[in-house]
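Note that one protein chain of the assembly has been removed; the remaining protein chains are unaltered in position.
Entry: subunit A
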Amino acid sequence: MDMNDYLSMFIDESNDHLQSLNENLLKLESAPEDISIVQIIFRSAHTLKGMSATMGFEDLASLTHEMENVLDLVRNNKLKMDNFIFDTLFKGLDALESMVQDIIGGGTGKADVTAIVANLQAIVKGDHKKDQAAGSADASATGNAGGGALLDQFQSSILLQSIAAGLSVFHITVTVREDCVLKAARAYMVFDFLEHNGEIVKSVPSVQEIEQEKFDRSFTVFTIASISEQELRKGIESVSEIEGATITQLDRESLEQLAGAAAVQAAAAPIANASAAQSEVSSAKAQTAAASATATAPAAQASGGAAVASRTIRVDIERLDALMNLFSELLIDRVRLEQLASEIRRGELTETVEHMSRVSSDLQNIVLKLRMVPVESVFNRFPRMIRDLAKTLDKKVDLIITGADTELDRTVIDEIGDPLVHLLRNSLDHGIEPIADRIAAGKSETGTVHLRAFHSGNHVFIEVEEDGRGINREKVKQIAIKNGVVTADEAKRLTEAEINMLIFAPGFSTADKISDISGRGVGLDVVKSKITSLGGNVSVESVQGKGTRFSIQLPLTLSIISAMLVKLGTEKYAIPLSSIVETGIVLREQIRKIHGNRMIDYRGSVIPLISLAQVLDSTTFREEEEHETEIVVIRKGDKIGAITVDEFIGQSEIVLKSLGKYLTNIEAISGATILGDGQVALIVDPNALIK
């Protein structure tokens, strides 16, 4: 098996583990005493460490190892979680994520994580509280050094060892000519030359970035060369379009200066026991090996890396539509074949047709599911975002997500992420008040943001609701007038709802101060235009002092819902399962008449009985002749009603289809679906039945 096969498995699993780490850390943050969560996190981290070590991603493994050390202490009750630890762990997670991203992109998964590692080590030693100040000083020192060329601990130790071994180490800054067309190619030629005559330990920017031309006019390389300075210079400058190279031979002292930050850190975190030191040495060796591997095969890397993330492919939605339509045709023929087979009664024919039926039902499931994705894939990044945002804003916020399993069309899922981020940021920044204001207003100090997704009728709704300060309509009006969105005269005539909608106008911002969270006035109008382009709608409801609710309504162009299929005489109808409470049978004598309306007893209350046949003008179903009537109890909000049907057929996943532009707004019908036998069945809109 090719290494790439393992690699794609590794990537899939790492992503799973990272997601689980993220989720569980968030959970732990709300319940820091719960050791069982720590256990789960520990196991995930441990698996991740093992996997990355096996795959040779040493940076990933060593960072996970440090995180694991911290978690181990917590697990054994030797350490109590606090904010600093959480922040450091989250930072570690972010670093891990970017490393994995790098690997997916074909990179080596390397990243400079010394600051995080130092923090983690400080936590393990139990003196992070004292060291916090020192730690930040470290970080700033690192930042300074980063302006020139930054060497991490491992790289500097390699260089030091090389100097000690009598090899010449050079720090080379190469500048390409301003009119150079193929910067990356020239840089590659320089690298090629250096690799032939030694070993490149570190380059700034990284090899990948240079390959992608992500550098300005110069780049810096640390190399252990086997030739003299003159030869190096001659070699580099012989590459065309290179303006020049500054070559400095490094000795111990200058190296320490360059790697100053790393050295300081090493000093700040003295290696307490010998085994730790040893492991570091061994990882440093591995690092050398990895580094040389990186350096010698940059081209191979690019080609090998591209194949990694290809477990999914992008398919044009139109092709899926075509597939879907072709498949429905196939279904019709299947039913015909089944009929023929039952007439002809040949064993072999029947068997073949039965097999074909089974295969086509499997195929049907796949085709139907192909386009649909649960909104979870968008929602699952929000808890973390809210947490970080709440910290930055110094507010307390609970995010409650419901309906994450609601499925949405792939195209919509791809587009809905950014608008939701905008809305959530907006809710936190403008909606939820600072803690002091909340207490003053008699609210609990923790604000709540609800993120809901649900199907309703022909639409999917996504709502963002918070219990913050609500929209100040007077202020909205003033600003709208000031910014020229409306004139003063127009503003007077606006209804409350219209004033609310003003916040979606281009160039509108209600924040007193411009913050980097939101409030640059580019947020909400972008949200609105995006949703509109998806064929949807945004609305906002707000009660001042109580909170605001943004509601996004998205159409189901092609969406699958679970439905109950029922019969009315010869006709078949589908009732969306989402509005069905239960099904049952009532006897004729149980039906009562109140004010001429038929009602039945239902679990202690009296609910109206609606005749579906009457609503839909059914001519083939004689309800009066029924002694027992099948009923479907449906719900609209908190109202409940029962509808009478002829017969239940069963539950089924159906594909919603529109009736076309010619037939619109038909009472009590929200769309149509094509049944397995190729017939069209209409979908009843229960919301229209309960008034």
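Just so it is clear, a contact is a pair of C-beta atoms (placed from the backbone, for glycine too) under 8 Å apart; a residue touches a chain by one contact, two chains touch by 3 or more; residues count from 1.
The criterion applied here is as follows: contacts and distances are computed from a predicted model.
UniProt lists the omitted chain of the complex under the protein name "Chemotaxis protein CheW" (options: "ABC transporter permease", "Cytochrome aa3 quinol oxidase subunit 3", "Chemotaxis protein CheW" or "Methylamine utilisation protein MauE domain-containing protein").
Here one chain is not drawn; of A:Leu616, A:Ile649 or A:Ile690, the residue touching it is A:Leu616. Here the missing chain is touched by one residue of A:Phe84, A:Tyr188, A:Phe327 or A:Phe454, and it is A:Phe327. Note that of A:Met385, A:Ile674 or A:Ile690, the residue touching the chain absent from this view is A:Ile674. Touching residues on subunit A toward the chain that is not drawn are 324-329, 332, 571, 615-618, 657-663, 666-669, 672, 674, 678-682.
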